[in-house]
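Take a look at chain A:
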Amino acid sequence: MTPGAMAGVLLQVVLLIAVAPYVVGVMRQVRARLEGRAGAGIGQPWRDLRKQLAKEAISPEGSSWVFTAAPVVLLASTLVIAAVGPFISTASPLDRVADLFAVVALLLLGTVALALAGLDTGTAFGGMGASREITVAALAEPTILLVGFALSARVDSSNLAAIVDRIQDNPAQVLSPASVLAAVALAVVVVAEAGRLPVDNPSTHLELTMIHEAMVLEYSGRDLATIELAAALRLTVLLGLWANLFLPWGVATSASPSALGIGAAVFVGKVAILAVALATAEVFMAKLRLFRVPELLAGSFLFGVLAVSSSFFLA
Partner candidate 1 sequence: MNLVAQALLGGTVFALAGAVGAALTGPRVRAVVAGVSTSVCGAGGLLAGIALVDGQTYSATVPGLLPLGTAAVAGDALSGVFVALVGAVAVIAGIYSIGYTSPGSPLDHGPGSGAGSRTVQAVLPLFVTTMVWVPIAGNVTTFLVLWELMALTSLVLVLAEHRARPQVRTAAAWYASMTHAGFVAILLALVLFSSQVGGDSFAALRVGAAELPTTLRSLIFLLALVGFGSKAGIVPLHVWLPRAHPEAPSHVSALMSAAMVTLGLYGILRVGFDLLGGGQRWWWVLVLAAGAVSALYGVLQASVAVDLKRLLGYSTTENMGLIFMGVGAAGIFAADGDRPLATLLLAASVLHAINHTGFKTLLFLGAGSVLRSTGLRNLDSLGGLVSRMPITTALFGVGALAAAALPPGNGFVSEWLLLQGLIHSLPAAGSPSVLIAVAMPLAVGVVALTAGLGVATFVKAFGVGFLARPRSMAAGNAIESPVSMRAAMALAATGCAALAIVPAIVGPTLNRVAATFPTVCDGAPLQGGVTLQLTRIAGSMSPLLILCGLFAAALVIVVTLRIAGRGLPRRKALVWGCGGTRLDPRMEYTATSFAEPLTRVFDDVLAPEQDIDVTHHAESRYLIESVQYRQKVADRVEVALYPPLLGAATGWGRLAGRMQNGSVHRYLAFGLVGLIIVLVVVGVTS
Partner candidate 2 sequence: MSNGLYVQLLYLAVGGLLLSSVLVLWRRELSAIVRLLIVQGTLMAVVALLLAIERDSIELVVVAAEVVALKALLIPGILRRVLRDSAEARETEPLINVTASILTAAVLTLVAYGISRPLVRLAPSIETQAVPVGFAMVLIGFFVLVTRRRALSQIVGFLLLDNGIATTAFLLTGGVPGVVELAVSLDVLLIVLVLQVLAARVRLTFGGTDIDELRDLHD
Partner candidate 3 sequence: MIPALTTGSGAADAVLVVAPLLAPLAAAATAAVLRWRLATGLVTIGAAGIILATGITAATRTVDGTALTIGNWLRVDALTALMLIVIGAVGIIATCAGLGHLEGELERGHIDDTGAHLYSVLVPLFLAAMVLAVLANNLGLLWAAIEATTIVTAFLVGHRRTRAALEATWKYVIICSVGIALAYLGTVLVHYAAQQAGVAEHGSLDWTQLSAHAEDLDPGVMRLAFALLVLGFGTKAGLVPLHSWLPDAHSQAPAPVSALMSGVLLPVAVYALLRYRVIAIASISPEFVRALLLTIALASLLLAASLLITQRDYKRLLAYSSIEHMALVIIGVAIGTRLAIAAALLHIVGHGISKATLFCGAGEILSRTGTTSIAEVRGLLTRAPVLGGAFALGLAALLGLPPFSLFFSEVGLVRAGLTAGLGWAMAVMLVLLLMVFVAIAVKASGMLFGEPATQPRPTVRTLAALPFATAAPIIAGLGVVAMLGIVDWPLGPLLHSASLIAGTP
C-alpha cells in the first residue's frame, strides 16, 4: 500500500465526512426554497452536529451497552464503506477488502445496530421503529443484490472498482437496458435505505409514521450527533455509489494527486446534483402508507429481475 494510495483513501473518507452534512443541508434547503421558505442554509446540519457533540448524552434506564455501542457501530460501518468504495478513485488499495455485497452487508450491519438499540430502549416507539426499519431493509435486500448481480455479471466481478472501471471503458453500457433498469431499481432502494420519502419522512414529528426517527427517539447529545452524521454519510455514500455505478465519469483511475483532485471535485458535483434532484422529487411526493412500501420494493425487485434477465439475454 503506497503512501499515495493511503492518502487517497484518507482524502476520500475525510471528503465524505465533510460533504455528508452538507448533502443533507442542500436537500433541506432545496425543499425549503421550493416550499417558499428561506431555509436554514446548507451548513445547518453541521451546526446541529457541533452543538449536539457538546451536549450531554443520556441513556435510558434499563438499556445496556448495546444502546451506547450502536451509534459507534453505525458510523464505523459507514466509514468502512466510505473507505473502500470507489467514490473518487478506482485505484484504491482497499478495493479488494470489500466488494458490492460486502458493502451492502455493512450497510445492513449499521441498520441492525440501530434497530437493536431501538429495541434496547424498551419503549414502544423504539420497537416499532426497529421493526419497520428491519422490515424495509429485509425487503430492500433482494433488489440490491439483484442489481449487484446485473452489474457484476457483465464484468465478471462484484468488486466495485472493477464495475466502475469497466463502465468507464465502455460508455455505451450506460444506456444498455440492463443498466437503466438496474439504475431505476437501485434508485428506489437508495431512497428506502436512506429513509427518504416516500418510504420514510425524515422530518416527521408524528411517532406513528416514523421509521428511522422512532428508533433514535431516545438518543441525545453526542450519541445523536454520531447517528445524524452516520445517517448523512449513508445518504451520501448511497448517492455516491449510485452515481459512480451508473455515471462513472470523472472517477480517478490512478492515485495521482491531480486525478484525485479531479475525482473529488466531480464526486462532489455529482452528489450535489443528485441531492438537489432527490429533494426536488420529494416535494412532489407524499409518504406511502407503511404497508404500501412493500409494493414499492416489490416493484424495484421486478426491475432488478428484469435487469438481470436483460443482462443475460441482451448482453
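Here, a residue touches a chain if its C-beta (ideal position, glycine included) is under 8 Å from a C-beta of that chain, and two chains touch if they have at least 3 such contacts; residues count from 1.
In picking the candidates, the idea was that all candidates are chains of the complex that A comes from, given by their letters.
The structure displayed is predicted, hence computed values, not measured ones.
Candidate 1 is the partner touching chain A in this complex, chosen from 1, 2 or 3.
Here chain A touches candidate 1 in the complex through residues 53-66, 68, 72-73, 75-77, 79-80, 83-84, 94, 96-99, 101-102, 105-106, 108-109, 112, 115-116, 118-124, 126-128, 130-132, 134-135, 137-146, 148-149, 152-159, 162, 217-218, 221-222, 225-226, 290-291, 294, 301, 304-305, 308-309, 311-313, 315, going by the rule given at the top.
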